[in-house]
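Only a part of the assembly is drawn; its chains keep their places, and the rest are absent.
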Amino acid sequence: MNITIQLNGRDHPISGSISVLELLRTLDVNPGSVVVERNRSILERDTLDQVTLQQGDEVELIRFVGGG
Amino acid sequence: MENNPLVIGGRSFRSRLLVGTGKFPSSRSMVEAINASGSDIVTVALRRVDLADPGDDIMSALDPERYLILPNTSGARDAEEAVRLARISRAAGCEPWVKLEVTPDPHYLLPDPVETLKAAEILVKDGFTVLPYINADPVLAKRLEDVGTATVMPLGAPIGTNRGLKTRDSIQIIIEQATVPVIVDAGLGAPSHAAEAMELGADGVLVNTAIAVAGDPAAMAQAFKLGVEAGRLAFISGLGGLRWKAEASSPLTGFLRRAES
């Protein structure tokens, strides 16, 4: 059954409860180049496969960009 | 006076020019410009991953062995957001250094003195080396020092305006009173502006827009490098004072005329 999370500030439906790592794969995002915040707490990289997404989770995928 | 290296948070840097990485036409021109600048400190920002283009990654272009990567908190509108951003960069593997920016106003991107001080206090306690971006406010600069920031970074003019050292008088007071390095940030649009700041005794300057939007960013980066060195060298060599009346550079002995006897 499907659930909806909030991804980078927008609703994002996902099929069933998958891990954060699986989410990144489906999004084509290299886990090594981003920071993942889940419900305001930062996830360690090596735990991304163990964290399963729940309905309503707020997920932020953040990376570095050029800035002054 | 000697030309000591710039020391921030107990760490020593050869170059007194800090550069930003925004607005470059390409990742390659950015890297060329950074190298031409001779800079040891390079700022970056944090943003949400663009899910439409998840590939792009600036860090792959920057060598953390060559420069200190200094994340800023641009985009933060209050202390809480700024603290959160700082912690995210640390979690991303950066050293616990942060260029603290809290800019609620989207038009001029001017810093909020109260929120900046609040965030600085939290981040210092949290173990960060904090370099706060501030208006040219001497009293605020002292208060930031008091809570333990590693520098103060007063602006010369609003970010990206290239207007130069419009806050000259206040910057001069900040330099006179500061016990931490003063890095002039924002608004410096030409090497002469950077040189002027260094001649006043600033410990360094941060430049981004003026380099990134130049016709030839790498050449402009080198121009700023020279300007910063020129200003620093002039400062430690002892600039002469201003005069109102002329002072002949050629001797003014009575000349080719009959001597008055």
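We just call them A and B in the order they show up, numbering each chain from 1.
Simple rule for what comes next: a contact is a pair of C-beta atoms (placed from the backbone, for glycine too) under 8 Å apart; a residue touches a chain by one contact, two chains touch by 3 or more.
Computed from a prediction, not measured in an experiment: that's the story for all the values here.
This structure file defines a complex whose chain copy numbers, by label, are A x4, B x4.
By our rule, only the chains that are shown with their structure count from here on.
Mean C-alpha position of subunit A lies 35 Å from that of subunit B.
On the side of subunit A, the complex with subunit B involves touching residues 7-9, 27-30, 33-35, 37, 40, 42, 60-68.
Subunit B makes touch with subunit A in their complex at residues 20-24, 30, 43-49, 51, 54-55, 57-60, 69, 71-72, 74, 84, 87-89, 91-92, 159-160, 186, 206, 208-209.
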